[in-house]
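Below you will find the structure I want to go over with you.
A protein chain is absent from this complex, but the other protein chains hold their places.
Let's turn to subunit A:
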């Protein structure tokens, strides 16, 4: 098992258990010296219901098989440490952590006292060293989280640099701060944006950095790690789910955290921590992990928020569900701030995306988000004023100004009635929507992915359109506590005929 860790960042030589391959003899601070064949288990939180989609993305981008946890919204997969940067390129993942240990069938003692004592004892017995190595490598990928006001001050300094050529990846920190700066600049120019995005914007860039990290020795380490006398700050976050636990998550976090503190001699800090230890308890399953993401990635491409902005990870999952093919024309006819088309343009650049909404404010925000995406990709590839395959239009979903059968895919978040619109309006809106969508969608090959909370209304509207739409798959999701569903529909090969032109009753399937 692992050896005792020192208080400093120096990680000592370790011996691994039989399951893992041997590590190199010399384990230092620098990421480039880390054993590249070291295998680790990564845990990822994903939007509930999209575990399979995320697993598909992991297999596609990392070549790893995933385990889908019974604890909904989590998947686990093994990778070699050298693939760590690629993990940050996953678009269906909200948060990432490295697994310290999993207990599939943890035996809880009878009394709270005993259970908590066990948690305390656990701290010293866990195999921390490899996960901590991974944490360290991961930390070197990204700049330490800076206080927001510092970035604001950098605004004026870096503004000049925005248009400079950023061809080589050696200036990793510079690029990171430009991206963040641009995002902030945009935020400051808008009214009701949420300021949590700065750190999120650069997570996309992390996957572009690996070669630079591997070549440079220690150049990209944050200042904190260079001061070896600095003690690490940490906190423990406990998520507990299950009916038969005699303890609360706070109690577990407190006692486990106390033991962790004693073991490592780290300093506890709830807000400004370096290491976030996760203690996830789901019935009899316990997973101890170390967080690899500081804030959720799910708002990554959106800089201009609206009242109901969809998570980027959910937008990605929905798009993936309909398997976009190259050159597919993909529209979101009720795009809001454009979360779905933006994600589409970022991840499926060989398709063509259109963001439409009837609300002028929404369309304006979508257009601004498109511009932000444009700017980001410009910085990344040193392309000033290049375009992306995406446009924004103001239109009415019930009366789309599009040629019949001209669109391949429709992906949209339909009005819920609780956050926007009303249940009564949905009653009329849904059938009109579905009809107009069936008109513009290409017969035979077209498909639609629709998110809605008003399942009853949707089911009723869909039942009258069996000759045009076939329901292929349903994903049950959770949107901010509301139960919703994502429906994957396929367009039948029946050519659209306006109901008024029909001479007889429609046949239903």
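Here, a residue touches a chain if its C-beta (ideal position, glycine included) is under 8 Å from a C-beta of that chain, and two chains touch if they have at least 3 such contacts; residues count from 1.
One rule holds for everything that comes next: contacts and distances are computed from a predicted model.
With the options "Sorting nexin-2", "Dihydrolipoamide dehydrogenase", "TBPL2 protein" or "Multifunctional methyltransferase subunit TRM112-like protein" in hand, the undepicted chain maps to the protein name "Multifunctional methyltransferase subunit TRM112-like protein" (source: UniProt).
In the complete assembly, the contact with the undisplayed chain comes from A:389, out of A:389, A:443 or A:466.
In the complete complex, the residue from A:350, A:428, A:474 or A:494 that touches the missing chain is A:350.
Touching the chain that is not shown, out of A:68, A:268, A:371 or A:485: A:371 (per the contact rule at the top). Residue A:400 is the one among A:400, A:450 or A:486 that touches the chain not shown. In the full complex, subunit A touches the omitted chain through residues 326-327, 329, 349-350, 352, 354, 358, 360, 363-364, 367, 370-371, 374-375, 383, 385-389, 391-396, 399-404, 406-407.
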